[in-house]
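Apart from one protein chain that is not included, each protein chain of the complex appears where it belongs.
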Amino acid sequence: MIFTPASKVIVQGILEPLGEVYTPLMQNYGTQIVAGVSPGQGGQLLAGIPVFDMLEQAISKMGAVDTTVIFSPPYAALDAALEAISVGIRQIVLISQGIPPLDMVHLIRKAEATDTLIVGPNSPGVIVPGQMLLGIHPPNFYRPGSIGLVSRNGTLTYEVAWALSQAGLGQSIAVSIGGDTILGSTFPQWLQILDEDPQTDVIVLVGEIGGDCEEVAAHYIAEAIDKPVIAYVAGRSAPRNRRMGHAGAIIDSQAADLGPDLGTAESKISAFKRAGILVADRPSEIPELVKRILKTPAKKAM
Amino acid sequence: MIFTPASKVIVQGILEPLGEVYTPLMQNYGTQIVAGVSPGQGGQLLAGIPVFDMLEQAISKMGAVDTTVIFSPPYAALDAALEAISVGIRQIVLISQGIPPLDMVHLIRKAEATDTLIVGPNSPGVIVPGQMLLGIHPPNFYRPGSIGLVSRNGTLTYEVAWALSQAGLGQSIAVSIGGDTILGSTFPQWLQILDEDPQTDVIVLVGEIGGDCEEVAAHYIAEAIDKPVIAYVAGRSAPRNRRMGHAGAIIDSQAADLGPDLGTAESKISAFKRAGILVADRPSEIPELVKRILKTPAKKAM
Amino acid sequence: MDLLEYQAKDLFREVGIPVLPAQRIERPTDLKALKIPYPIVLKSQVYIGERGRVGGIRFVNNTIDAIAAAHSIFNLSIVGEYPKVLLAEAKYDTQQEFYLAVVLNRSIRRPVLLGSKKGGIDVQNAIDEMQHVVVDQDFSSFYARRLTIKMGLSGDLINAVSDVVERMYRLFIDKDLDLVEINPLGVNAAGEVMALDGKISVNDAALGRHPALAALDSRPRKFVLDRLPDSLTTIDTDGQIAVLCNGAALTMATMDLVSQSGGKLLHYLNIGSETHHDWQPDTLCDRVDQGLKMLSQNKQVKVILVNLVGGTVPSDRIATTIARFLQRPPAPTLAIGAHKENLRISRGSALPKLVVRLLGTGMDEAKEILAVTPALVLDDLDSAIAQLITLVKRHEG
Partner (left out) sequence: MDLLEYQAKDLFREVGIPVLPAQRIERPTDLKALKIPYPIVLKSQVYIGERGRVGGIRFVNNTIDAIAAAHSIFNLSIVGEYPKVLLAEAKYDTQQEFYLAVVLNRSIRRPVLLGSKKGGIDVQNAIDEMQHVVVDQDFSSFYARRLTIKMGLSGDLINAVSDVVERMYRLFIDKDLDLVEINPLGVNAAGEVMALDGKISVNDAALGRHPALAALDSRPRKFVLDRLPDSLTTIDTDGQIAVLCNGAALTMATMDLVSQSGGKLLHYLNIGSETHHDWQPDTLCDRVDQGLKMLSQNKQVKVILVNLVGGTVPSDRIATTIARFLQRPPAPTLAIGAHKENLRISRGSALPKLVVRLLGTGMDEAKEILAVTPALVLDDLDSAIAQLITLVKRHEG
């Protein structure tokens, strides 16, 4: 597992409104937040956490950290992430939405060159129920357990986590790769992490319309994932060519870049079904399908 | 040795005037030039060498190459070098002068990330006497032998090579790192290569005023080089703050960046002397010093 | 945000992409001060494509014909849109027409250069021969040359076309574009190239750092970060249901459940998630209030399903907001139909019924607060949907 309670965490943009609300919540949940950064506001304290002007000052005082959670304003997020990479941080959680896509392209190239894991942007981050929170997941919807939950949205992820928890199905880890068009990590990356995680028995993937993430994930699951996967796709009734609220969820075929049907719920559901993956019709069906799978012996041998 | 007669070589900017003059000379000397590139002029032949519009076309037809010699115009040289790196070439010889320094900064970052050796710019390149020529060294001044010759200039390098050859001292390899301010490789890099080269017994370093290449080299030789080194520095009588003809040879202390004396001939000669390196007072003294060294037993044990 | 053709060409001119001499025409009489020699072409400046097929592009040879043509183009609606300005442009004799574009590919997360030797009006032709070059590392000119070679160009055209592609790419990066397209790039007998039509989309999220571009479009934004949309989307014109949720995927999942249960949805409203850097707990309550007002202004909405999955805001605070909304004296409402003409104001109509499903902390208090209001409160989503459908059927029956 990459995210353990022993991980030391820094918060960039800690004095942004969102940082001020969520940093104490993360800390209360058990996350070891050693410092915060807000350029020009160094010297303050938030919930007892010292705030610095720069990451390198924080690290020279507080020691090395493993992970940063970034609440910086969207046009400052790329710089915050590059600053983190420059001081050797290799796990970055980007919460803010509205980061320009070309900033993400720049960051992804840098992350690839330095083997850095990026979560987000426009993501509630990562939660390891009962252990640590890196972001804004509402902890009360989660319970410790063995379901790995991966999505690219926020509140629907909480809804599904709650449905699982209510059904007695706790979660090993839950992550949203984020709702923007250009994302720092991909479904295959996280499916691989969950496949290798000894705490995880079943993977639940919550998808939605737009792009081809789910199609790619379905293909990857069929090829490389041994653990059982349950999928759900939101947006069957969404109108075409309408942005549903975040940049990621739009079905379009700009400049002949995507096939005309790629990105629809039908395309995604049929990709999962072709790959032999069970698809839930509604959120409440997800726990039912997980229970059915847990009762049947594993389909694939290791 | 990195440059062997078996190396396959491509010439970029082969149909530039300089390329048209020197490519046949390189080929006659035994260099295996498999193809040339000149964008927009693909399909032609030069001295029997096929010319392509792009490197990847050349490689897909002629097979992989080890080294590229670039004669492209100065503002097209960065792109040519990046094109070479993108197809996996890891040895680049830049002949053209006038490449903007910031283009070199960009290229050096890329070269460092991909472990690519850059010679030049504003350099006659590399010659392995009797075996291969990568650039514009006049071959008739060189003889095969065991002196490794490294410089950052052109015609003075030929002069020294001729003096050595006349004295019966052939060369294992001769390289000029180039006369511009920002160079793709450094004296320490080449001193290391020559130190490790089994064909090389003595190293001759031909320096000149400007910058701190020689000071850095002197320090590096004292720290890391086991073979004997003879140095020569041109420019004892050069006026201050006058560009002598290429961008590299100017003594300046812009924006408090260099100490006021750094870059003078005195500074360089005394750095060599402090490091215990013999310094020739004139080019004709170089062969005398080499002979003296070859007669005395090696000062440093391996 | 899309730009009009003349705005795209202004940017092309700035970065050295060849465009024809041209002049903006804001009224037909502007043609009397035309500085371009005849013959010219007059082009309707609308956001919709394919204007040529419906008469939005006219070739004219003199001022009298030009003024007449301008009058008719100004009065020509193209899929409902009238031009505010025309572009008068010199003519160009093309021998070949190419398609060129730079677009961000979200799947491979890199910009992609697109090029086709068969550009022009017939898009399918262009697509059939489309070549792709992924710009996987820092851009350099060779990526543009690679595209031209894949397109099958040779000789001087390699350098002429790759120079245009390179400038398109720089524009794409400098201005945070989602798309820059030239179709067609005309090639004349001398091998000179000319951007004859162009399309540019600026990334909405990046508009804040390009104020000059943002100022080019005065229309209300379809979707603006950090605030509610200016207008509602109609899903089913017969629908009587509206849903109000927080978060895009939750909104879609809720809409799916309504549709799967046979409900007809008129409107949906996503009041946004909590991933804005300047989000504060008050933001959510303010938007619930504004959202309920927006949805209840259309009297065709009979039932609103509120489905909010809470983060930090306790449910009782949200319940208080909803209760306050329900207690307010009814405001004048607006029936928003498909056409402007149907707009009419009706006073004193009743508020829609509310089915409220909140997930979060403080649920007991929330229920207490809403118990004294007409709102129906349910704990789980499936029950809320069932209740919604029952209510709608009761209303219809």
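Think of it as A, B and C in the order they're written, each chain with its own count starting at 1.
One rule holds in what follows: a residue touches a chain if its C-beta (ideal position, glycine included) is under 8 Å from a C-beta of that chain, and two chains touch if they have at least 3 such contacts.
Quick caveat: nothing in here was measured; it's all calculated off a predicted structure.
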Exercise. Identify the visible chains that the left-out chain touches across the whole complex.
Key: A, B
Exercise. May I ask which residue of B:Val34, B:Met62, B:Val87 or B:Leu156 touches the chain that does not appear here?
Key: B:Leu156
Quiz item: Which of B:Asp66, B:Asp195 or B:Asp212 sits in contact with the chain that's absent?
Solution: B:Asp212
Exercise. Check the options B:Arg109, B:Lys273 or B:Lys291 and report the residue that touches the missing chain.
Key: B:Arg109
Practice problem: Could you tell me which of B:Leu82, B:Ile99, B:Leu194 or B:Leu289 touches the chain that is not displayed? | Solution: B:Ile99
Quiz prompt | For chain B, residues in touch with the removed chain | solution = 13, 16-19, 21-22, 25, 71-75, 95-102, 104-105, 108-109, 121-124, 136, 138, 140-141, 151-159, 162, 179-183, 206, 208-209, 211-213, 216, 234-239, 242-249, 254-257, 281-284
Quiz prompt | chain A, residues in touch with the chain not shown (by the definition above) | solution = 39-43, 53-57, 76, 78-80, 82-83, 86, 106, 110
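Keep in mind that, in the parts below, only the chains that are shown with their structure count from here on.
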Practice problem: Could you name all chains that are in contact with chain A and with chain B at the same time? | Solution: C
Quiz prompt | Reference chain C; chain at largest CA-centroid distance | solution = B
Quiz prompt | B-C or A-C - the one linked by more C-beta pairs in contact | solution = A-C
Quiz item: If you average the CA atoms of chain A and of chain B, how many Å lie between those two points?
Solution: 50
Quiz item: Approximately how many whole Å separate the CA-defined centres of chain A and chain C?
Solution: 27
Quiz item: Taking each chain's centre as the mean of its CA atoms, how far is chain B from chain C in angstrom?
Solution: 56
Quiz item: Mind pulling the chain C residues that touch 2 or more other chains?
Solution: 137-138
Exercise. Find every residue in chain B that makes contact with two or more other chains and list them.
Key: none
